[in-house]
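Excluded from the complex is one protein chain; the other protein chains are retained at their positions.
Labels run A, B and C following the written order; every chain starts at residue 1.
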Amino acid sequence: MHELLGMAADIISIFLFIIGGGFMLIGAIGIIRLPDFWSRLHAAGIIDTVGAELILTGMMFQAGFTQVTVKLILIGLFLFVTSPTSTHALANAAFTAGIMPLGMKRNESDKVLKPAPVRDGVKT
Amino acid sequence: MFFAILLALMVTMLLVIIRLFAGPTLYDRVLATNSFGTLTVLLIGLLGFLTERPEFLDIAMLYALINFVSTIAILKFFRYRDISRGLVQAPEEEQRNA
Amino acid sequence: MMRAIGLGVGLFGLWLALSGYFKPFLLSLGVLSCIATVLIAQRMRLLDRETVPLELPLTLLLYWAWLGREVMKSSIAVSRVILARKMPIAQQLIRVPTTQHTEMGHTIFANSITLTPGTVTVETTDDSYIIHALTDAACDMDGFASMDARAAKVGGA
Partner (left out) sequence: MISPDTAAIVIDALLFTFLVITALAIVQLRHLFAVVMLAGVFSLLSAGLFVSLDAVDVAFTEAAVGAGISTVLMLGTMALTAREEKKSPHPIFLPLLVCLVTGAALIYGTLDMPPFGSPDAPVQTHVAPDYIARTPVETGVPNIVTAVLASYRGYDTLGETTVIFTAVIAVLMLLGWDTKNRSLARNARRREEDREKGDEA
């Protein structure tokens, strides 16, 4: 019975690792492939949320009901709360600096369209 | 199992380092560093499991915390050009900066 | 006072969960450090609704479960975009109205939008957010409205 449970946990965590690792790799490919900062933001979002959380959950199934799982849950919770905050801070800072998406289809913000700056984008 | 996922993690890390090196804008670099921090958290956790000593997760937790703080510090620095200033600016300061 | 006790109990719970020590000497050290932290927080006047959210409802957990499903759905959509040979992106900055009244509600709604890949909150005002969307499919106004309603239920309208 005990072995059976262990095997089930193994299978579940392998499954979660495969999906999480797949999302992580896709996010990394997106970070390389996508054309500009704004679109890369979404690829990084995939790594930070789905990839990281799924892999952490996979590790939880390996750890079982121990203190390690408590720590993993805390890490997961912390990433869940902070990653959107830092993504928003990043997007907001870029927006304030006047970086605009490449080939924007629709713009409902009050800012006027400007070509994306070549280097650094910070007005010094 | 842990080895395979660690290898996937390594490939991801390499791609993120390439983006960090290539830029081109400052914000791309901050984005890559932030993602790299998340990947390091996972790396430390998985390394603990690989060597069968998962008690080291404390460091992973510390990294998750520090990564967030340093990202916010960097962005704050580039938005306000100063780290010691409070996040809420007085109206007169805002006007002076505009 | 309630908040001071709440913070103390929470901190000590965290201490126990992270350390796993139950020897009396170490336990007393843990209690001392928790009390010191609470006193410093008191002196910094940090004990308010924002830092010690005792009122956080249990529906937050249900909301997170729902959000998890949404995040999965949209990350599959974004993955498709990344893996397509000719990436069909149509970047846009759109304005999404919000009905949130409390700060907690604003935080939950705006962060939920950022958390779902494909959309990122760029700027916030009291009644609307500016959102960067990667594709046309990501600007699902009905979806935003339903997320807004759910967030309002959790964050207190």
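We take it that a contact is a pair of C-beta atoms (placed from the backbone, for glycine too) under 8 Å apart; a residue touches a chain by one contact, two chains touch by 3 or more.
As the structure is a prediction and not an experimental result, all values here were calculated from the model.
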item: For chain C, the residues touching the chain missing from this view; value: 21, 23, 25-26, 45, 48
item: Positions on chain B where the hidden chain makes contact; value: 2-3, 6, 10, 13-14, 17, 20-21, 23, 26, 29-30, 32-33, 36-37, 40, 43-44, 47-48, 50-53, 56, 58-59, 62-63, 66-67, 69-70, 73-74, 77, 81-86, 88, 90
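The rule is simple: only the chains that are shown with their structure count from here on.
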item: Whole-Å separation of chain centres (CA-atom averages), chain B against chain C; value: 19
item: Centre-to-centre distance between chain B and chain A (centres being mean Cα positions), rounded to whole Å; value: 11
item: Rounded Å distance between chain A and chain C, as computed from the means of their C-alpha atoms; value: 15
item: Where chain C touches two or more other chains at once, by residue number; value: 18
item: Shared interface positions of chain A, touching two or more other chains; value: 27, 29, 41, 71, 74, 83, 85
item: Partner chain A, residues of chain B touching it in the complex; value: 1, 4-5, 8-9, 11-12, 15-16, 18-19, 23-28, 30-32, 34-35, 38-39, 41-42, 45-46, 49, 54-55, 57-58, 60-61, 64-65, 68, 71-72, 75, 78-79
item: Sites on chain A touched by chain B in the complex; value: 10, 13-14, 17, 20-21, 24-25, 27-29, 31-32, 37, 40-41, 44, 47-48, 52, 55-56, 58-59, 62-63, 68, 71-72, 74-75, 78-79, 82-83, 85-86, 89-90, 93-94, 96-97, 99, 117-122
item: Residues on chain C engaged by chain A in the complex (per definition of touch); value: 14, 17-18, 20, 64, 71-72, 75, 78-79, 82-83, 87, 89-95, 110-112, 114-115, 117-118, 120-123, 130, 132, 134, 136
